[in-house]
Every structure is written in C-alpha cells, then in structure tokens.
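Below, a portion of the complex is reproduced, with chain positions unchanged.
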C-alpha cells in the first residue's frame, strides 16, 4: 500500500496540501444505516480548527466539511464517504523566504531529497493541516462505535504536560478540559500554562506537549495478535500524527522501573460476572487485546519547529544559510493535537471492532 | 488483513505456539540473487535463544532454523522463503496449574474472552517464543539492506535500563554489548545489573527494561508519508513485540520539555555535499522520512508477568482464585528483546527501502 491511507476495514485515505484548493478524504468500510450529517463531524473539526485563541495560529480557516457521498437521506449507505474541506485562508507569500532553504525540524529537507520537489507553501503535504481530515474521519468512527456497542464508547483526550510543566493528576477533572484553551484537565495547571505559553509566544519560541487519550466502554476482545495488536495500531496511529516522537500505553516507560508484583493488574470477581481489575497499569490492553478497562495512551509532541530565532541551515544548492520562520504558527502544536489524538484512537477502535466482529462475531 | 503478518513489500507471516511441534514463517518479497544460507540467520537466533545464561529462562531450545524454499544454489530466487524451527523442549505439564486461571499481566484472560478458547501451554500463541521468527526474518532483512545499499546498514541494539537502573550514557561502548549477558553498552552498569537481577531472580520477582536500537548507514529518503511514515512503522514494529508498552524516536518524551530552539537539529554544509546536522534530536527522521542520520529508537518492556509471588485472580468460571507462576521464566524478558528489536527495525528498513525504490528509484 502507498502511504496516504489508514486502517483495514474502517479505512480512510486523505489528500491535500496546506495551500492547495482543498483537502479531503475517502472513508471506506462504514457500516450502513448509521445516522450521519455534516454537523456530526463539524463539532470535532471546530475543536481542532485554528484561530480559536491567541495560543494557536491566527490562520482563519472555518474548516467546513462537506459530505459528498455515502450518505442517503441522513443515513450511511455502506458505500465510501467522500469528505471535502476547502482551504480559504492561504497566504502563500508568507513562504517565499523558505522556498530554497530547509527549515530545521521540518520535513523540508527530507521531502526534497526523497521526491526532488516539494510544495514549500506552508509545508505542503507535511503540514498539520492534513490532520483536519483525521478529525473528520474520527467523527465517523465515533458514530460507528456508538452504533455497534451498547452504551457507546467515550473517547476523550487532554493535555497533561506543556513544555516541562506537567499537570497534577490529583486535580484531574474532565469537565475542565472544555474550560480552557489547552484541553487541560487541571484548572490550576491551565492557569500557569497561560502565562508560560504567553511568554513562549512573545519570545517567538515554542514548546512541546504530552497528550493523553482515553477510551471508556471498549469491550473486552478487540485486537488482532500478533502484529495488528490493538496497542500496535494505536502506537502507529499516534506516531503518524505530525510532530509526535513518542507513544506509550498504560504505564508506558514507567513500567520498566516496576517489579512484576507492582505491575500486575490483579483480578477479582466483579458484580456482573466480569472480573474487576485492581489497577490499570496495562492501559486496558493485554497481549494486544482489550481487557474491557479504559484504554489509556499518551504521546509526546515536539516543540513547533517554526520559530523566530534564526537557525543555521543549508539551501537547495548546499550553501550555508540562516533561517527564521515568520508567519502564523502555533507556539505549541501539541494543543491542537488533542482532538487529533482522540480521532485516531476512535479510528483504530472502529477498525478493530469490525475486525473482531468479522472473526469472532458478537 | 489478518494479524499474523508484518510489512508491505518485504513481508513476513508467522505461525506457531510455544508448545506446538514447530514455529515458522513465510518471508515474501525478498529481492533475488542475494546470498543466503541458514547460518546467516542462526547467528541472530543464537543471540535470542533461551538458556544462554542464568539470567534467562532455562528452557533449552537450540532454535535451529531451516530454510525450506526461496533459495536455490545459495541465492535467493525472489520467491517466498519458508522458515521452520522445531520446538524441542516443551514441558506442558508445567502448565496444568494455570489451565483454568488467568495470570495477571498475561494474555490469558483476553485470549479467552476473544476466542472462547486458548492454548494455555506456555502462553500458546501469545508466548514470546514467536519472536524467534522475527529474528530470523530480520536476518533476511539485514541481507537485503546490505545488498541494496552501498556500504551496508548497521542495525544494533542495547539494553539501556534494567528495572529502575539506567546506564550512564557517557560510558557507552558498543563493544561491551557482546561482553555481558545483558547486551549492556556500559560495563559498569552491567556489573551492577548482574547483582541486581540475581536478587530479583532469587526473590521470584521480575523487572522491566528499556532497549535502544539504532541503524547507521540508512540513506536519506526512506518513509512514506503520511500514514506509513518511517517512524510510524517503527513504532508499530516495536509495540508489536511482546510486553512492550512504550516507544520513542530520538528525544522522544524528552522532546516535549524542550524549546523549539533546543530541539532543532541545525544543518550546515558537509564535506560530501550532503548537509551535516549539529545534533540528532529527531532520531534520524523528519516528517516521517529518514534524514541520513542514525535512526534512534527506544522501547520499554514491562516486567515479566510470570512471578512466584501469589496474585489475586479469577478462574474461567468467574471464581476468585490465587495464582503463582512456576516454570522456567526470564526474570527480565527485556534482555532477549534486544535482538528482537534489532530485527524489527531491520525489517521496517528493508520494507521501506523497497517502497522507496518503487516510487522514486535510486
């Protein structure tokens, strides 16, 4: 397969560059007879869209998604769903400066070497603008999960670290996530971050972040060992997001420092016949298969590579050069990665739910 | 696709359980005219095989691999390569105790719920025994890399943390890796670990580990954005290994705490016309495509779930139970994950090398 698609049974394939006329995708494999309209997707796109606070890029994109196919009289038909978002606020002139130089930390150099050509306007295909389509596809995935699983699946995410500053997990309150511009579940941390990020922004600098995404209501049994484990596909999903450099499930790297006794999630009989777990170090996945507990995943986003401080680089002819990246950039791209991470988790779950139904029924 | 295969153009598909008659795999897509014999694979299998020190399971498996097809007169023919390893040291009686109970941290419960049946002998399909086939496939992948890339590619790995104990990276010496039973590049740490792990082992406990794998000589340009990025596939490859809970590339989670200035890998003109990078925070990958620098990846392995301390659990009928896992277990499964991590990285690189040649030539 070539690289612009994701998923097996629930599969979406995207196209589009930051400064082209439009971005879009085809979502394939959706079960029929699910209620679906554009507003169902728009709600998630609005969470990701730029320009909602001073802490994100000031590019103004309404990101209005259109459903072009696969839905008839308000219901999915089981055929492929075409989605389209027109780009409306491209200022290509911002990019004249970087046309011949490679921005450190960006994909400029590697695209150039791989393809011998690159659309330098706003990063072209390597732009995080592509993630809008993931969010739209994720909206459909959520509908599938809720359609097929009694009680539904809740997929949600939060920023748990900005730059070096972690939240205090004791303060975790999901209701806070919608109350601040950072998707932060800790009201106190959100306050501190506002000041911190304002400083970063004014300095023309940037910072990274860690995002946590969780899914509740996932039934036991999802995952296809041994190479398409549920956590394998989650790792892949998150690492495919722009600027992500690390992924962990449950305890993640911390697990390495624990003893077997500490790490074991003990079981005891639960009220409904299913076992209850005394802890969730595993992040809801054992042997690549969901346990019925919450799926817990974290991923790290590196600091935005577009900064105002000049950096050493080379140009297309191999000459030494300096570069600083003007334009409208997120000082912390990790913020807008929260809805993207949620969307990717929903897509993985929808895909695995159908794969499980295929092999094992339910 | 179903779950027992890995890779697109270079693809292997495995079968076999811990206590069945044999494990095996089919390796598909190998370029023709590469010298290949069993000894080329055996050298890596010998690194992974059990029973080489008191720090790994005492199961005695020679792990002799047979090439059943795809090689003619010492050269690959371009057709699929069948590999087989017979299981010779199964003691199924060790597993009578766990037949009806679910071991915490293991896949017992999830396999049972997913499939309604499980081969409880030694974990069946969920056993790390499966990784022997990855190591064999990885041996072929290395041959492909060396055949197609001038100067070859060096893929190597090391244990950089055992339990809570990290190496001192200033002591890093690749030559040390073969000098101790831990694949540890820091002679001093290896000494400390020997004492530490002996204690863990005698206590019937276990510990986790962090492994670092690196690839040198990888040309710029490998990776298929946006969903089959090189790091995406590396994340997937590592997370698919038994007991792995986290993966990071380059700075990984540390990147979140850096500023954009710190994290940027600056470039300057190099002696051969290619740019030189001042650092490698990116771990050799930008925008999902290799930069020509070393690929650097780390992953965390949780502590072995088989421990001698009794843990609470339930049985197949939902009754409360206690379990302790006797038998022959690795106190730190992370050790033997080093050659597995190397193999998986080699497989990803071989696959992407061919995918790159397909689209862009070279």
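Letters A and B mark the chains in the order given here, with residues in each chain numbered from 1 onward.
As a working rule, contacts are C-beta pairs under 8 Å (C-beta built on N, C-alpha and C of every residue); 3 or more make two chains touch, one makes a residue touch a chain.
Not measured: the values here are computed from a predicted model.
In this structure file the homo-oligomer totals 4 copies of one chain sequence, with 2 depicted.
Following the convention adopted for this analysis, only the chains that are shown with their structure count from here on.
The centroid of the Cα atoms in subunit A and the matching centroid in subunit B are 26 Å apart.
Listed in rising order, the residues of subunit A touching subunit B in the complex are 1-6, 8, 14, 102, 104-107, 109-111, 113-116, 125-126, 130, 161, 163-164, 200, 205-210, 220-229, 231-236, 238-240, 242, 245-253, 255-269, 273, 275, 278, 281-283, 285-292, 300-307, 309, 311-314, 318-320, 334, 356, 359-360.
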